[in-house]
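Below is a structure I'd like to ask you about.
Of the protein chains in this complex, one is absent; all others appear in place.
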Amino acid sequence: MSRFLPKIPPWVSPVVIGLLVLLFAFTQDSFYRLQLGTLSGIYAVAAIGLTLLFGAAGQISLGQAGLLGIAAFGTAYLTVDRGLGPVLSGVVSIAAATVVGLLLGWSALRITGHYLALVTLAFGLCFTELGRTVLPEGWYGVPPLAIGSLDLGDPQRFFVVVWVFVVLTLVASSLLVRSRFGRSIAALRDDPVAASACGVNLARTKVAVFGIASALAGVSGWLFAMYQGSVTETSFSFTLSFNLLIMVVIGGLGSPTGAVAGAVFLVLAPELGRSYEQYRLLSYGLILILVLALLPGGLASIGRLIAKPLRRRRAGVEETA
Amino acid sequence: MTTEAVLAGRGITRRFGGVTAVSDVDVDVVAGEVTLVLGPNGAGKSTLVNCLTGVDRPDDGRVLLAGEDVTGRRPDQFNRMGVVRTFQHTRPFAGLSVAENVMVGAHGRTRAGFVRGTLRTRAARREEAALQAQADDLLAQVGLEGRGDARPTDLPLADERRLELARCLAAQPRVLLLDEPAAGLGEAEADALAALVRRLCAEFDLGVLLIEHHLELALGMADQVVVLDFGKVIARGTPAQIRADEAVRKAYVGVEEGT
Amino acid sequence: MSRRFTAVLAAAAMTVVLAACGDDSDSGNGSASGGTDPIKIGAILGISGRFAFVGEPQKQALELAQQRINADGGIAGRQVEFVVYDDEVDETKSVPLANRLISEDKVVAIIGPSITVPALAIQPIVERAKIPNMTLTSKAIWEGKDGSYVFHTTPREEVEVKSVLSFIKDELKVTKVGVIYDRQPYGTGNLAFIKQFAPDFGLQVVSEEGIENNDTNADAQVQRVRAAGAETVVVWVGDPAASSVVKAINQAGWTVPVLGSSAIAGPRFAELAGPAAEGVYSNSTYDTKAPPANQKTFLDEFTAKFNGPPTQFAAFAYDSAYVLKGAIEAAGGKTDGESIRKGIIDMPAYEGVVATYDFADDNHNGIPNGPLFYIVQVKGGKFEVVYDTRK
Partner (left out) sequence: MSVDYPQVLATGLTYGVIFALVALGYHLIYVSSGMLNFALGEQLAVAGLVVLSLMSAGVPFVLALIVAVLAAAAFGAGYERFALRPALRMGLVGPLIASVGVAIVIGQARVLIWGPNPRPFAPFTGAPNESVGFLGGRWPIQSFWIIGLAAVSAAALLLFLRYTWYGRAWRATAQSPVGARLSGIDPSVVSMSAVSVASALVTIAGVAIAPIVLAGGFYALDFGVRAFAAAIIGGFTSTTGVLLGGLFIGLLDAWLVAALSAAWSDVVLYAVLALALLVRPRGFLGREGVSRA
């Protein structure tokens, strides 16, 4: 996963993205484009979590949307019904999503691959059906984000807040990927038997990675509740779980920055086909198939495709010896 | 048994369905010495190693580490207790660089969790630096100098075996179990590897348990020998005694006299 | 060159494209200017997805309205253009679409969304942007809040419920009612009204069974409602679930009067349910026998253009279009949000397809609270008026 992390220090890409965000935020007058930017940022946070879980640790999850849903429902319930502040309700809901994620991780210890994918899918569907059965109306009127008296609900400010979360998550995950823990989850993915022989406690590592991914999904769900204002299970269906997985795959497995690129791409792809409104989803399905067939490494691998000839020339004799 | 065994197997037995792969085997690994477990293919050598390193659980019998009963512990617990192993078919981490593979080897004895690792606390940074230095040093020791950034899958088999050795040494182990390290290597490469193991064994005062069926090479390296056939011990002693032993020759029917 | 740098490039490229992609549509028509370019009115309808039977006829009704209004000289001399988007009855889509209409397409007003949850989700947006919203859900929570920009031509839910209950009491003369309702707000909301008003009509709700709008099998629900001793079955869900229910009743060989909501009062119900539809009641604001003038032209033109009679929902969209036309004309052709809002309230009473609308500051529905529906019944595969609740 951290296949030969490039020589560029880890903080470069988050800073570049941060500047782009500020540039974009204050040149946009249209709510709509701001909203799209905000939505892609919200999904990016969950996508980074999923790329650590799936790209780095090799644990497939098709139920991430359920975790987003838990945090969003929690936030809506605590703010609308209980009148708690957006920040406090966020902390509680994210904790709830994390706990559920840990339980999911713990219960999935004995199974891998397809079976893990299907258990997480079942979890996601369970959440959707429960939401539809118990709370079909969900909530509306979730108050916008405000820290103390500072109202961050205005689209421009909220856009920046969301992308601050994205950049922070990006920096943290890039550092984590390089740390001892990052290496252990890569080892877990590549060869669990050898990883265990090297002293990696497989069970604890798997559950921890599930926890991290769920916490990030929780942050994403919290932000989504405030972004959307009205929360029902339709926003957290299995389609969202698949979209997150596709963002990670298209972005390049295991690369946090790739996940961000995947999120922006997926929210944006339907926009590019805007004039053919009804062909939008059809083209989006085809785009998915093409990227999988032609670019297995995802967007991030475009670099490797270009870099390969460069590296061989630079490496000179040693490479071909 | 002259000195106290570091790792000892007492009455190790392992059955798969009707077949008894290993039955009632005693084996000792002594610090600074190479103990060889010899036997034809299917004699239960790999199963024995798996039982001694937690990859598999013996049906009965006990595994003692410096006298303490550690039967049935997980491989990562064995690693933290200083018992490491290589694999018959090398198992590199393909997604990590050669240096990173070695650094993972030290996972058992390092502590930086994901919080400290991410926040890059001073302790975590110091540990990373130490790990990096140790990796470079170990790679040099095993003859893979300067290949830290290479991809493990690009290395030839002999170098992959050396990488696995370096990865084991990163755990600063007391006991090293080698599962057919010479398999698939040419004559010269096997001899170079044997010399390396001897040197590391002396230098780090390691107890080494060697599993091999490459007779001449193994006997050359070993201080003590245990010969297995169909899971049972049929002979035990020094290499010289084993060479002369009638039962061993029968188990190795047709083995070349001494080419 | 490396993975990370490229991914950053990719993300940067995306952001730039995102910024650019909106530019092409920045046509110059400021919403306040008189100008000759067309007045753009936005619409968000549930055209595909679970409630397609609601959104599609509404889209057709707006096509008809645009054609007719422009043929009659447009609004205050300017042609009208309806910008219609499909929210697939998902508020995750209706919220961004509302913003797109407001800030990209620069519409002067928004019609829709068709279904309750997406409709409520966009109301905070239109209020903040001060864009008048003719919502098509009959559950407008902002109603009556002073200065609200949300209006609806759809009759309040209780009006339809009361017409159904009065028909059961006066014509069917039974007392035990079983209800099979859509588990989404459309069904749960009306179920609550049925239980609230049933005692006023001497009726008793003996069984409530939820069903999903797409459910293909209703045997269990029907079996339980029958076991509870229901003497009539009220079915408050759209197609295809409604046709599943009547098929289940038919298969169970149970002869009981079935009363559907206005959701099924259209050609598709009989088409899907086949012979099981025969004799099923529903309610509609169309008087197929002797429709008043406005209603007649709408029914005839719709049937001609789309070779099939309109469902109930089409009329809501059609009336909304004409209310906005009247409002803009009452505001002297001005198309800024505040003027249109005042126009809706100040405009003279407008005789629409469904009813006569007269909006006021405290009545954003514009319909007097009285009975409004005709009871219709399937005869020979078509709905016909059999009872007028208004008398």
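Just so it is clear, A, B and C label the chains in written order, and each chain counts residues from 1 on its own.
Keep in mind that, in the parts below, a residue touches a chain if its C-beta (ideal position, glycine included) is under 8 Å from a C-beta of that chain, and two chains touch if they have at least 3 such contacts.
From a predicted model like this one, the values you see are computed outputs, not experimental measurements.
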Please work out which displayed chains the absent chain touches and list them by label. A, C
Contact residue for the chain not shown (choose from A:Leu22, A:Val87, A:Cys126 or A:Val193): A:Cys126
Hidden partner chain, touching residue among C:Gln221, C:Gln295, C:Ser320 or C:Asn365: C:Gln221
Cross-chain touch to the chain not pictured, restricted to C:Glu81, C:Glu212 or C:Glu351, is C:Glu212
Kindly state which of the options A:Ile111, A:Ile147, A:Val164 or A:Val193 is in contact with the chain not pictured. A:Ile111
Suppose we count only contacts with the excluded chain; which residues of chain C make the list? 47-50, 52-53, 56, 183, 209-212, 214-217, 219-221, 223-224, 227, 239-240, 243, 247, 250-253, 268, 271-276
What residues on chain A make contact with the chain left out of this view? 54, 60, 107-108, 110-115, 117-119, 121-123, 125-126, 129-130, 132-133, 238, 242, 245-246, 249, 253, 278-279, 281-282, 284-286, 288-289, 292-294, 296
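As a working rule, only the chains that are shown with their structure count from here on.
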Among all chains, whose Cα centre is located farthest from the one for chain C? B
Chain with Cα centroid nearest the overall Cα mean is chain A
Between chain A and chain C, what is the gap in Å from one C-alpha centre to the other? 36
So the centre of each chain is just the mean of its C-alpha atoms; given that, what is the distance between chain B and chain C in Å? 74
Could you put a whole-Å number on the gap between the CA centroids of chain A and chain B? 41
Going by residue number, chain A touches two or more other chains at 3
Could you tell me which residues belong to chain C and also touch two or more other chains? none
Mind listing the chain A positions that touch chain C in their complex? 3, 5-8, 12-13, 16-17, 20-21, 24, 27-33, 35-37, 39, 132-133, 136-138, 140-141, 228-230, 232, 234-235, 251-252, 255, 257-258, 260-261, 264-265, 268, 271-272, 274, 277-278, 299-304, 306-307, 310
What does chain C use to touch chain A in their complex? 1-8, 10-12, 14-15, 17-19, 21-22, 85-86, 89-92, 95-96, 99-100, 102-104, 117, 120-121, 124, 129, 141, 183-185, 188, 212
Residue numbers on chain A that touch chain B, as the complex places them: 1-4, 172, 175-176, 179-184, 186-187, 189-191, 193-202, 208, 212, 254
